[in-house]
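Next up is a structure, given as structure tokens.
As you look at this complex, bear in mind that one protein chain is not there, while each of the others sits in place.
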Amino acid sequence: MSHRVCFYETDAMGIVHHANYIHFFENARVQWLDDHDRPYRWYVEQGIHFATTHIAVHYQSPTAFDDELEITTWLDWARGASLGMAYRIAREGETKVLGTSEHAAVDLEGRIRRIPKQRRDSLREIAARRP
Amino acid sequence: MSHRVCFYETDAMGIVHHANYIHFFENARVQWLDDHDRPYRWYVEQGIHFATTHIAVHYQSPTAFDDELEITTWLDWARGASLGMAYRIAREGETKVLGTSEHAAVDLEGRIRRIPKQRRDSLREIAARRP
Amino acid sequence: MSHRVCFYETDAMGIVHHANYIHFFENARVQWLDDHDRPYRWYVEQGIHFATTHIAVHYQSPTAFDDELEITTWLDWARGASLGMAYRIAREGETKVLGTSEHAAVDLEGRIRRIPKQRRDSLREIAARRP
Partner (left out) sequence: MSHRVCFYETDAMGIVHHANYIHFFENARVQWLDDHDRPYRWYVEQGIHFATTHIAVHYQSPTAFDDELEITTWLDWARGASLGMAYRIAREGETKVLGTSEHAAVDLEGRIRRIPKQRRDSLREIAARRP
């Protein structure tokens, strides 16, 4: 997916504030689920949320207002009740930010839930196929 | 209440992004309820939220990272299921931002609910006493 | 322009937090300048920012995660060093939020500057043509 940097995403250094890349990761994840699995709202309708349990971000170089960013994400691994995603944010082909995230499937009270079997099998298959 | 401007609240103009004052208003409102009425979480426990129905903000001069802001809020009026607040944000005595907000009491499904009678009477009394 | 509501734009009421509509207005404004005037970065390159001096928002009904919003904006008026915009945010044709904003042209030190004459004339003409 692509994202054009908003003015409100910048900070007084004149660049995108580093916390906002976590937002870009989230949007890319939502889009990835649309394209490769089920929309996030489908999971919510089943009473499942994916709570974020870990985030790591490497900032290689800054981005600025109005930059057109390409955000790539892929499924790194999937287990019974959790999954890992990876991200690359680039501008004009140059990598700006790399990241990973881990998520646990939880019910609306926050208790760990297994990912529904059909989804789990499909996610594992997708993870196995990644280069 | 006072607020020390966070770096992430600034934008590429080097000043506080104008949307963040809405956050400061909200925090002042929560503090006001603590001090003059019941904590916001008390209302949530009664199944009531105060949905924001109107906001107006006049920006007189900008504020910057690390500025110590004094945020004053007061109840402007209270009716059966709604109330109005007003705000003044100053730095070293100089007014920077003025604003007003209106809120409707709603239940967790978003339907209008009357403010509980005892609270309503108390809020009206407070509004009547304002200078 | 359209905007698909991000998960991070929601709050614990399960709806879009009211401060985020100010962000949507800003994005619509940037897009409007692209389409009808000069890109915002063009103004920044001329040493001009449009500081927000006033915002008003009427919240008619809430929006939620994954909602597809249509954001319409138009130039309400233009003067020598300021302009006013208006906004309508709808979902499936139903108005959700209305708003207005006013902006002053300022230089990078925050002093009022006149909008460059050619731009000013063009903006006035656009404002005069609005229905």
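Annotations for the structure displayed:
For clarity, chains are labelled A, B and C in written order, and residue numbers in each chain start from 1.
Note that in this section a residue touches a chain if its C-beta (ideal position, glycine included) is under 8 Å from a C-beta of that chain, and two chains touch if they have at least 3 such contacts.
Not measured: the values here are computed from a predicted model.
Considering A:Thr52, A:Thr95 or A:Ser122, the position touching the chain not shown turns out to be A:Thr52 (whole complex). Within the full complex, the residue among B:Asp66, B:Asp107 or B:Asp121 touching the omitted chain is B:Asp66. Where chain C meets the missing chain, the touching residues are 7-8, 10-12, 14-15, 17, 19, 64-65. Against the chain not shown here, chain B presents residues 6-8, 23, 26-27, 30, 39-41, 44, 65-66. Residues of chain A that touch the chain left out of the display are 13, 15, 18-20, 22-23, 26, 49, 51-59, 62, 110.
One rule holds for everything that comes next: only the chains that are shown with their structure count from here on.
With chains reduced to the mean position of their C-alpha atoms, the one farthest from chain B is A. Chain centroids computed from C-alpha atoms place C closest to the centre of all protein C-alpha atoms shown.
Taking each chain's centre as the mean of its C-alpha atoms, chain A lies 28 Å from chain C.
Distance between chain centres (mean CA atoms), chain A to chain B: 33 Å. Shared interface positions of chain B, i.e. residues touching 2 or more other chains, are given as 15, 19.
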